[in-house]
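Every protein chain except one is present and positioned as in the full complex.
Per-chain numbering from 1; labels A, B and C assigned in written order.
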Amino acid sequence: MSVLVALRTGATEVPGRGVVDLSGTIGKTPGTGFAWAGATYQVDRPVLSDFLGHLRRQAQIVTPKDAMYLLYLAGIGPGSRVAEAGSGSGALTTVLAYAVGDEGSVDSFDRRDDFLEVARRNVASAGLSGRTRFHRRDVATDGLEGGPFDAVVLDLPEPWEVLESAKATVRPGGRVATYTPTYNQLERTVRALREQGFQDVRSLELIERELHVGDGGTRPAFDMLGHTGFLSSGRRGP
Amino acid sequence: MSVLVALRTGATEVPGRGVVDLSGTIGKTPGTGFAWAGATYQVDRPVLSDFLGHLRRQAQIVTPKDAMYLLYLAGIGPGSRVAEAGSGSGALTTVLAYAVGDEGSVDSFDRRDDFLEVARRNVASAGLSGRTRFHRRDVATDGLEGGPFDAVVLDLPEPWEVLESAKATVRPGGRVATYTPTYNQLERTVRALREQGFQDVRSLELIERELHVGDGGTRPAFDMLGHTGFLSSGRRGP
Amino acid sequence: MSVLVALRTGATEVPGRGVVDLSGTIGKTPGTGFAWAGATYQVDRPVLSDFLGHLRRQAQIVTPKDAMYLLYLAGIGPGSRVAEAGSGSGALTTVLAYAVGDEGSVDSFDRRDDFLEVARRNVASAGLSGRTRFHRRDVATDGLEGGPFDAVVLDLPEPWEVLESAKATVRPGGRVATYTPTYNQLERTVRALREQGFQDVRSLELIERELHVGDGGTRPAFDMLGHTGFLSSGRRGP
Partner (left out) sequence: MSVLVALRTGATEVPGRGVVDLSGTIGKTPGTGFAWAGATYQVDRPVLSDFLGHLRRQAQIVTPKDAMYLLYLAGIGPGSRVAEAGSGSGALTTVLAYAVGDEGSVDSFDRRDDFLEVARRNVASAGLSGRTRFHRRDVATDGLEGGPFDAVVLDLPEPWEVLESAKATVRPGGRVATYTPTYNQLERTVRALREQGFQDVRSLELIERELHVGDGGTRPAFDMLGHTGFLSSGRRGP
């Protein structure tokens, strides 16, 4: 079991464990072990999978395989300025904010206050608030604002409604990437990307298959998530 | 068609296009178009997919889906200090160096001079040499050197031979991730990870299925790459 | 290499081999070897895969995995009376005629003479003409004829146009199964099956992954057919 807490001097409340003084671990090498109340613990620097593993969930969240590949399709890396709609529970926002690093930024849009509230808390728990701005806005009707962005990532039911605005706010050469669960949404999104003149339009899905290595040998796992979503992307021309 | 060149004042040789003066585009917004010899071009800031698309290939290279998920499994992001073995053609090295940003570093090991030479050129073409160090070293016999690393990524035929050294050079809480094409290698790697005491050991593969949206409707593409490799990972305890 | 010929007394023309007297093999145990012109041959009783492997192809043909599962979904076995539309190259017709045995029958409909001609020849080569009747008919406009059938199998672009007729000609409790390449066709077919009151409506696809066992170990094959078609089925109520 692991928990996600911010180290501070003085008492820290550790969910499910009570209050503990973690002052002594500050400045220590990540991964250092310490003893407390008769058990051994390890203070580690969290990585992306730790953040995603501790998310509060309000909406269905993107899977890591899809989130990581969206980064690739959208050309997102350290320094990127990214727009995202919608915020949802902030899972994808967290991945984006993690990947853009200190020099990058994420503008995340959602029309629902409850989603924004959860997303904001999740991004704050990951220590990524400094590079993330949340906006309450219905991008389907009012469009994205700000920019120019290096990339626009759309994780909402009707991405085609936002493509004109995405094209207007992403810089020339920038990418738009979308994530949609049904073939119908995928098809309509791809046709809209083409109509808007986006280049290098492509679509795919990633199927994750866990492998089980046991005493009896190695085989794919019996349990499997049959479907998550389809990814599409396009690149704005000059 | 796109080419990967470094912008400079004066004449620039563009492969397949001759010599052109690109001075005027320096400092312009990425994606800006310009006319030359009767045609229109666009100068863009390259992203990861551009780097991978222009790699010189000496060995089989990792696919983007696998490279991106290896980042996730190994907990790699901006600021990470990463060791990689072997270098191969430098495709995975490029992904790692891109993801760690200016603050991170990649130490890449290979025992073959020809691979190191190609990898070094590919990483240089991507402008990522400053954060990457190449080492000629047979890690199976001599082990990794340097560290402590936040993550060790193994893309070589017998990763189990390097796990003891990986454990010694990755920091407590750091991750080891491997990439192997056969079930036999996967099984032996997973058993070795467990024997070495790594935690949260898991294995999986990602199957990429392209979608085709045409006049007649939407369907998965007929052509498909049936297999790339299996990913495994583990986390060093305290 | 194998060839498909009918054994007879006297000279038999073997494609690519010239004329040979196979009289001596008649009545011998299938699989018996014999020498001819300095080489050794084997006369075998053909099975379904032999028939499919020697088909003349005019149209895209169904894959064995899909054909076999269509038998299952449609409840087809020895003794079944089956209707099929369209005939195409007769590949699925051959599978159906093979599975229904001597006691069963297949009525196959197509509106194109060239398809019917090829299908007829392929079914004849498999020795299955006795249980198969071909009909030149546009089932989309004129409907299926004959019946009652135990099962109706639809392998044509717009199966929903034939469902009303399929329902009228399949016996109560009988099954209709369809094979369509796109999601759009699949969706429209499933909605039409439901509207027509078919029960137990289901849809699926089968993905075939070849395994490669080599000196270096075992892995999925690199080459793979990414998509064939979607299967759907329903059962007529009382």
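Operating definition for what follows: a contact is a pair of C-beta atoms (placed from the backbone, for glycine too) under 8 Å apart; a residue touches a chain by one contact, two chains touch by 3 or more.
Predicted model, so just to flag it, every value in this text is computed and none were measured.
> In the whole complex, not just what's shown, which of C:12, C:129, C:196 or C:218 touches the removed chain?
C:218
> Give the residue, chosen from A:134, A:160 or A:183, that touches the chain omitted from the document.
Once the missing chain is taken into account, the touching residue is A:183.
> Tell me which residue among A:3, A:26 or A:225 touches the hidden chain in the full complex.
Missing-chain contact among the listed residues: A:225.
> Contact with the hidden chain only, please: which chain A residues?
181-185, 209-210, 216-227
> Taking the full complex into account, what residues of chain C touch the chain not shown?
Residues 29-33, 40, 42, 44-45, 47-50, 64-65, 68-69, 71-73, 75-79, 98-103, 148, 150, 171-175, 183, 186-187, 190-191, 202-213, 217-218, 230, 236-238 of chain C touch the chain that is not shown.
By our rule, only the chains that are shown with their structure count from here on.
> Working from the CA atoms, figure out how many degrees chain A turns to land on chain B, in steps of 5.
Fitting chain A to chain B on C-alpha atoms yields 180 degrees.
> Just curious, how far off is chain C from chain A if you go by their C-alpha centres, in Å?
Computed from C-alpha means, the inter-chain centre distance equals 47 Å.
> If you average the CA atoms of chain A and of chain B, how far apart do the two points sit, in angstrom?
Inter-chain centre distance comes to 21 Å.
> Which chain C residues reach two or more other chains?
As it turns out, chain C has residues touching two or more other chains at 183-184.
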